[in-house]
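Just one protein chain is left out here, and the rest sit where they should.
The block that comes next holds subunit A.
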Amino acid sequence: MDVALALKGLQFKIKGVPQSTLNKDITDRPDELFQTLGIAAKWSVNATKDSILFDPCLRKLVNESCGTFLSGQKLSQSLGSGGDHAPDLLKLSRRYRSIIRVCRNNLYEIIESSQQDLGKLNSYYFANVLDKIELIWHLCEILYVDVVPGDIVLPQLLEWIRFHFPEGERKAATILETGADRVEAGFETAGSEKDPEYWKTVIGVLLQGRIDVTRALLVLHSDAKTTPFQHADVCLRTMPLYNIYGGTSVTVFNAQWTRWQADVRSKIEEGVFESNLDLELIMKIIAGDVTVMDTIRNHCNVWYQLMTATLFFSEPTVKSFDLSYHADHAMRAFGSNNDIQDLDKLILLLLESNLLEVIQELQKTADNGWFAVHLTNLLYLCGRLNIFDSNKVNVAHQLHEHVLLDYGTMLMSHHSLWQVGVSYLDHCPPHGLERLEILLPAIPLTSEARAFKIMQMAHERRLDSVVTTICKVMASKSLRQDRLGNALAWALRSTDANLTNHLADRFLEGFADKGEFEATDLLDNLGSCMLVSDRLTFLGKYCEFHQLYKSNNLKAAASLIVSLLSSHLPPKNFQLILLTQCIPLLECRELIFSANDTDILLSCLETLETELLTQVDSCSVSKSLDAATKEKIQLIRFSLARNLSRAIIIEGSDIPNTNSRMVNVS
């Protein structure tokens, strides 16, 4: 076996796996420290308000995975149209895993550079959770996303174990490296067995299915050239390895396998390896000898490692539906502690294909459903989520929606991540939109910039009621801040007649008090907006009157005020003010109001007076108007009368029509 080649393969594999050994001092005693600090070291804690997702480092995970989630949704639209989407879905799954991995690596970097013990511990805790998430995600990917033809899962499972327990391979790499150096330096043999970890490492990589590395390590043994070692190498070299795309059928392979194992067993019985006990042990392992079970167990950290190791030497073509049996078996064989950790439970559930319980368990994890929502979504996209209720109806869709709703709502409650939450709620029809309609207006409108963002989101989703609500809230907020102009600007956007009526009244009140308008820059430029409500139309027109009056366009001002008074627009309490404002126009040197106009004004005055009198009658004891009003009415009437006489004379002398002739006659 070529040592260099094996080494190269290993280094390639190890690259990208960060050296967690650097933080050994923390990793060795986390539980103890967590306990003293009162932090639950269990990876499943009750979801608290302060989700770990809101940690700055994990926010990257939230945001980046949201992008992946959305590209998944885009993909789902094309799923119905046929074609093979398996590679795309696998890519999606890998992208999620790489996001987790990057985030986890960032956390380890923080742990290394951080000075504070508490910050370090938190980061360590988060990294620990992410490690477990990735372990499970990877297993899901193997079992449900990246399904191989023939359902021969063991090669992938071994890959999974190798990826998450890289210590064996890492140690093998160092041994191979020093060995190769010694050979290069001219030593006759590498003598690697002097390394106290040598045999442990050999067995470790063997149990992870790295036959090539095992052989490379054996070559570095001082006795590598002796007969037992030569025999062992032959055995290992001839070991049949199942390759899905190799063209061998499972039956043929199994026959080859049995023959090869029988061959190895007979060699052991012949005592070929007796001279070296360690070597004999290795041969017993590959022969599937049950007597070495205990040894195998001692070399495994966890039960699923034991499961894959024993399967590799007893049933290499195991199908995924048999896994739950083997898992159970391995768990019992691994034994030692009876209490099953959450992680073990999840793996067991996955191997049993009990996805509903997996998702239920995941929702309890410390990441506030991040994992549950993305995994559920992926499985849903893959069409692997088939969960039946008591009536045998597939409720996968409901489950998917429920998980999305939960996660989206949780994010919406966050001060800054609410925008991400919206993306998830977008993809759970029909309840998502309903929920958005409730949640969007509930976001505090701290600034106009924020209001614009929320409005835009509502607008894009055609949630017009939300847009209106936000405008109204902004209007009343402006009003509270004593900014009538801004309040009106927002009220106009809401196109709410009551609100604009109210604001227009406030403007008019202000005018009645001070004799001038606030926010003329806005009122003079209302344009078609003034049609939102009657009162606003009046306000707009009334401002126009003032503009005309100021610019000395008296004729136009007069006709505007006449049309205003003859319409139903002016509020009752404003009619007198309007009529009073006619006085200067009536008293102009030049005649401005025609006889007809004056008639209209006069009748307005009469109606107003009667109304005022009846009003006074009904609610007060005194039977007459107050002096000021009385005087005003008197004054207006006087002006009107004078104007009428002037008008009749001028109109009569200028225009020879029947009306004027009648005046002349009289």
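Everything below uses one rule, namely that contacts are C-beta pairs under 8 Å (C-beta built on N, C-alpha and C of every residue); 3 or more make two chains touch, one makes a residue touch a chain; residues count from 1.
The working rule: contacts and distances are computed from a predicted model.
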{"item": "Record-based protein name (UniProt) of the chain missing from this complex, from \"Ribosomal RNA-processing protein 42\", \"Ubiquitin-conjugating enzyme E2 K\", \"Nucleoporin Nup43\" or \"serine C-palmitoyltransferase\"", "value": "\"Nucleoporin Nup43\""}
{"item": "Residue touching the undisplayed chain, where the options are A:Arg450, A:His502 or A:Arg637", "value": "A:Arg450"}
{"item": "Of A:Ile211, A:Leu281, A:Ala519 or A:Ile600, the residue in touch with the unshown chain", "value": "A:Ala519"}
{"item": "Listed residues A:Cys57, A:Ile111 or A:Ala232, member touching the removed chain", "value": "A:Cys57"}
{"item": "Among A:Asp117, A:Asp389, A:Glu460 or A:Glu606, residue touching the chain not depicted", "value": "A:Glu460"}
{"item": "Touch residues of subunit A, complete complex, unshown partner", "value": "56-57, 59-60, 63-64, 66-67, 70, 415-416, 419-420, 423, 446-450, 452-453, 456, 460, 480-486, 489-490, 492-493, 518-522, 525-529"}
